[in-house]
Structures are given as structure tokens and as C-alpha cells.
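Just one protein chain is left out here, and the rest sit where they should.
Going by the order they are written in, the chains are A and B; count residues from 1 in each one.
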Amino acid sequence: MKEKIKKIGKWPSLPAIALLAILFVYNGVLNPGFFKKSTFFTFLLSSTPMICIVIGVCTCKIVGGIDISLGNLLSLINVTMAYLFSSSDMAAPVIILIGLLIGLGGGLLNGICIGVLRVNPLLATFATSPVYWGLALWIMPTPGGYGVPRELISFVNKTHFGVLPTAVAALAILVILWLLYMKSIYGISIYGIGGNEQSAYVSGMNVARSKVLAHVFGGFCAFVGGLVATGLIASGDPNIGTEFSLKAVTAVVIGGVALSGGEGDVWGALAGGFFLSTILIAIISSKVPTFAQNFANYSIMLCGLVLAVVIKLGAEYYRTRAKKKQSEEVRQ
Amino acid sequence: MKRLLCIVLCVLMVLSLAACGGESGSDAKAPDTGEAAPAQGGGEKETKTGGLKIAYSIGYVGNAWRSQLVSSLEEAAEAYKADGTIAEFQVVSADNDSTTQISQCNAMLAEGLDALLICAVSPTTLASVVETAKEMGTLVILSNDPAVYEGTYCVVNNAVSYTSLINRWFATKVPSGSDIVYISGNPGNATDMLRDETVYSDIEKYGWNMIGEAPGKRNQAEAQTIMTSFLSTYPNIEGVLCQNTTFEGVAHAYENAGKPMPVVGGDSVLSTLRLWSTMEDYETIGVTNSPAISVASLHFAVLMLQGYELRDNVLEANPLDASLVNTVAVDPPVAITIDGKLPEDILVDYPLLTVLSRDEALEKYADQEDTYIPDASMSREDAIKTWFKEK
Partner (left out) sequence: MNKQALAKSLYSKLKDYIPAAGAIAALGLISTILIDGFMNANNIGAILLRASVLAIVAMGVTFVITAGDSGLDLSTGSLMVVGAMVGPNLRFGGQESLILSFLVVIVIGALIGCVNGVGVYYLKIPALVMTMAMNGLVTGFCILLTRSQLTVNLPAKLVALNDVVVEPFRKMTLLVAAVMILLQLMLTKSKFGQMLQLTGNNRQAARLNGIPVAAIAVGVYSISSAMAAVGGVLLAGYTGLVHIDMTVEYPMQAMAAVIIGGTHAAGGVGSFVGSVMGAIVLTLLNSVLLAFNMPAGARTFIQGLVLLGVLIINNRSAKLRQ
């Protein structure tokens, strides 16, 4: 039993989940309407696009890299689909397929620059980000594209079995895919590569391929997010995803995914993402004065970051102390 | 030690949220002072004379115009709170993220609102919010930035009359056949699209030649860059059409180039007026795109909730979709010319306009910061007079 508790204590995702729980409880107490079915579902639904990006960034981070272009890739996908829906006669499945191809293509571009051409991941995606955003602005300078089909809108907003909005189901699918991927030989290699690239390479893992795949998966997450976003806002908006990239990185850090890679899992990232979404709601429930809202938002974000990191450092400290104690006992 | 730090930080976080929140809007839910039957969904609304719960969702507050919008709004709300008309009022900022705005609006609707005023981050993202509001019987007003949703109202500044006023004055100073340049606003903004359309049609009407055009994004530095570029490319510019928060950029560009400034039109921000006062007899016009549109929106919402009826034919076509007639557009409230005068034929079309002379304006707003925009909030009486039938 003690072993089990110790194990949970070491779980890198724990701080993020704890933070999320605290904020949920706080919010629920101040505003019981938050947990009403329709409100909570809309909260989940409107957070879903960003959370998709969080999952994508989480994957890239575990490989020891990062991706800050996924938010703008999502915007590009959303804008392209909305544009095609309203200005062309293509069938809906074709348009959605095009969206998928854009997502995979963007992810592939990132992956090639990072995995094959060995450009620093932060800088590579720092460069591809304006490429995607610029394309999105070029295609649709103003939000518009009102031709999104009713079926897509209602599909995204629908609730299955009375309890599960489709959007959340999309998240669940991504998470399941992620778990399957990680358990597979490709996935395990990701952790190895993230932890130590040299030794992973030496032990025969195809580092370049794993990195490319990780970023393509990120692109796929952007596609899912873009599809949900299109159904959610029923139009195209070139700026819808601009804020998502940096927020996602913050969420992933809070979620305990180490910057150096090789550690952490998707649950912490999810918790971190929802934590960030809930902050802005909590600010409403707390009736923070308007001009202080910005400051409050970032303060809490920073507190969350510090907490998550400090807890992790603390855990490491206790672990090394316990190891020292063990080795001393062994010697005696 | 580290564990203690964690616990302290957690507690601090929670406390700071609670503490920050204490000040505004924490009045206990005041008992309804009027006929307080809660509004039924989808149709007939009961009227209330007081105890209203209203919220305003704004895309972001990070610039002077927006912050003035909020300041004027909060002032007007305080006045309503003082006489009990409004029981709870809140302004919420979405930090430029449209999905956050959706989430916030829903959270506020869940608390139960009589009216929700929205200054949208993006006009196309609010369909689900409007649906939810309708189900709950909450009145939805799109404030400042128009959007197209059945069953809502738009209270916006009249972009066409704002631009026309500047252009008409401009026409009295810049003859037909002149070469002019146009520094526009934000590409992709609904209001700016309307302004651009008006400028293009006026250019044809008054016979000017537009030799250059670029988006100034209502940013002085950007305007300065653009104007410098124009000055290099076009040797003879006879007039510059620009907008609020761009005049100084244009002026600096001319100063750095060592060229005399031709007629420039459109900016009323206080720092422009102050710069203008150093320019002796130079003539320009400042027209205000009113941040206090928020106040007009608030009056509109309160009056509707209180059961006032709209006058016939007061609603206009939505700027974004002419088939939806749900908009009231407010003309610019303040214009500033060097002598406080405008030609009669212009004044006749703008009955609610206050025209100030440059020196009058400088004196009136001497205590305000450079970024302040001379503005006038619509009063409740004017709102009734303009839009509603007397009760």
C-alpha cells in the first residue's frame, strides 16, 4: 500500500490534477451554475480546440522537442474548410479530407525541419507558425465563411447518451490514440529519445522517424481541433488559434511534461489545459474588477507554473535523498 | 520547506482570487423591486423596473479606446446601481480569445442574467451563446462590433456617418482632382470594412485620385512607417485621409521628411489636439468614434428590459447583413475643428453633434492623459428620445 502511494506521489501529472481540482471546487462553490449540465458541457466544448493542441504539444515535448505552430495550423485548417464550404461545390467529406491533409502536411513540414533537417524545434516551429498564420490571413482576412453545413455544426454540438458531447468524444479519441501510440514500439522509443537522444540512436532507434511521426501526430491533433472549432463557431476565423500555441506549452509544463523530454504523460497536460481554461471562468466568478483581470489571469498562471515545478523539484529532492539513504543502509 | 511553499502558494492563489473579487459586484442579490416574475424562455418577457442583472463581455481591454469604453460604462452602471435599477453588473475581458469569450458568456448566463452585452472578439463565433441566451430568456445586445444573429440587437457606432463627416469636411478643403492617400484601419475588421466602402464611394463622389492606400491599424508607429513610405514613393501628395490614432504618425513622417503637411483628416485623440496646438493656423478635423457606445448599449438594454417600446422604423439594417434589421447606429458625438464651426449643410445632418473648437477642447480636457479621446456619453433621456416611445 505504501508503495502504491509512493508511486502516485511520483506521478508527474499529479500537481496539475491537484491544481485543477482546487480551481474546480473554488469555482463550483462561487458559482454552482458552473456544474449545471449545459454550462459545463459548453465549457468543455469551447475548451476542446485548445486542448487538442495541448495533446499535440505534449507529444512533441516528450520527444524532447516542442511545437508552437499548432495553434496557427488549426486556424489555417478552420479557415480553409470554412472557405471551401461557403465558396465551392465540393462535397463535405472532401473538404474535411482537405483539412486533414493540411493538418498532416503542416505536421510533416515541422517534422521534417526538426527530425530530418535537424533545426532546433522551437525555432523551426517559431518560423512555420507565421507561415500557417499568414496563409490563413491570406485566404480569409476577415472572419467569415458562413457556409458550414448544419450537419457538421449539430454533430459537433451533439450529446451522445445524454452525457457525452461529441467534442469531448473527439478528445477521448485523441487520448486513446495517444495511449496506444505510446504503448507501441514507436511510442516507447519516443520516451527513450526524449530522455537521451544519443543513447537512443546508439541502441538502434530511428530517431528521425520518431520525431517526424510525433510532429505529424501534432498536425493530426490540430486537424481534430480545427474540425471541432469549425463546428463550434460555424464559420472561419484566421485568429481563432493564435493564442492556443503558447497557452498549450504552459499547460504542458504545468502538466509535468519535462522540457528535456522523456517524462510525463497526457493526463497532466489535459489537466493543465483545463486549469488554464478554468482560470478565466474563476475570474468571472470572483468578480475581479475589469482592469485587474489581465493581471489576475497571469498571476494565477504563474503561481500554477511555480507550484507545478516546485512540486516536481521537491519530488526529485526526496527521491535522491531516499536513494542516498538506501545506499548508505546497503553499505552498512 | 518546499512543501510549505507549495501550500502557501495554493492558499495565496485562492485568497487572491477571493480578495480581488471582493470589490465590484459583490452586493448581495438585491430583492427585486419591481414586477419580478423571472423572464420566460422564447417569447414574452416580463418587464422589471429594477434589480436587473447585467453583464458586458469585451474582447480585450489592452488599449486606451477600449479602456475608456469600460470606464464610461462602469460609470453609467454605477449611476444605475445607485438608484437600484441594476443590482449586479460585471465587465469581463476575454484576452482576445474567441473560444474563451464563448466559455465566459456561458458561465455568466448560467448565473442568470437579464441582459448580456457582448463586444465580440470575432462576429461569427457566438451562435451557441445566442442560443443559450434565448433559452434562458436573456436579452442579447451586440455592442460596438456588429454581428448577425436573429433575435439580438446591435448598438454600434455608425461607421458610415463617422467616415462621411470626415470626408465632407475634407471636401471643403481638398478640391476635386487632387491626389490623396488613404491610411485605413485594421484589415479584417467589420467596422473598418464599412469605413473603407464609404471612403471609396466618397472618393468617387468628390473626384479625388487615390494614389496610395495602406492599413494603419490605428497605430501611430505604423502610420508613420506608411506615410514615410508614401512620401518616398509619391512626390506630390495633396491630402491624407486617416483615422483615429494616426494623425501624429503622419505628422512625424512629414516632419522627418522636412516637407509641409497638406490637409490631413480624422483624428481626435487628445495627444493629437496637443500636437495640433503647436501648429498655429493649420486646419484639420477631429471626429470621435465614441468609446461611450457602451453606455448607449447599456441604456438600450435597460430601457428594453424596463418595457419601453421601440419607435417604428428606428431599427436599421445590420451593417454586415442587410436582410437583418436589428441595429441602432449612433452618430459621432464630438467633432473638433480649429474654430468650432462646421458648414451648415453638414450640421443639419448631425443633430446630436457637439462641435468644439480646438482650444475649447484642450481646456475642457486639460486634466486628461494624452491617450484620452474627447467623448460624450449618451444620456438616458437622449436614448429614450432617439429610440423609444415615451411611456
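Note that a residue touches a chain if its C-beta (ideal position, glycine included) is under 8 Å from a C-beta of that chain, and two chains touch if they have at least 3 such contacts.
Every value quoted in this text rests on a predicted model; they were computed, and no experiment measured them.
In the complete assembly, the contact with the undisplayed chain comes from A:L122, out of A:A18, A:I98, A:L122 or A:A169. Which of A:L14, A:L45, A:I96 or A:L137 touches the hidden chain is settled by the complete complex: it is A:L137. Touching the chain that is not shown, out of B:P215, B:P332 or B:P374: B:P215 (per the contact rule at the top). With the whole complex as reference, residues 61-64, 66-68, 71, 187-188, 213-215, 219-221, 224-226, 228-229, 231-235, 245, 248-249, 252-253, 256-258, 271, 275, 368-372 of subunit B touch the missing chain.
In the full complex, subunit A touches the hidden chain at residues 66, 68, 113, 117-120, 122-124, 126-139, 141, 197-198, 201, 207, 238, 246, 249-250, 253, 259, 291-299, 301-302, 305-306, 309-310, 313.
Everything that follows uses one rule, which is that only the chains that are shown with their structure count from here on.
Centre to centre, using the average C-alpha position, subunit A and subunit B are separated by 35 Å.
Within the complex, the subunit B residues that touch subunit A are 2-3, 5-6, 9-10, 12-14, 16-18, 20-26, 58, 61-62, 67, 70, 74, 90-100, 102-104, 106-112, 122-125, 127-128, 132, 187-190, 193. Interface residues of subunit A, counted against subunit B in their complex, comprise 22, 26, 31, 33-34, 36, 38-39, 42-43, 45-47, 49-50, 137, 141-146, 153, 157, 229, 232-240, 242-243, 277, 280-294, 296-297, 299-300, 303-304, 306-307, 310-311, 313-314, 317.
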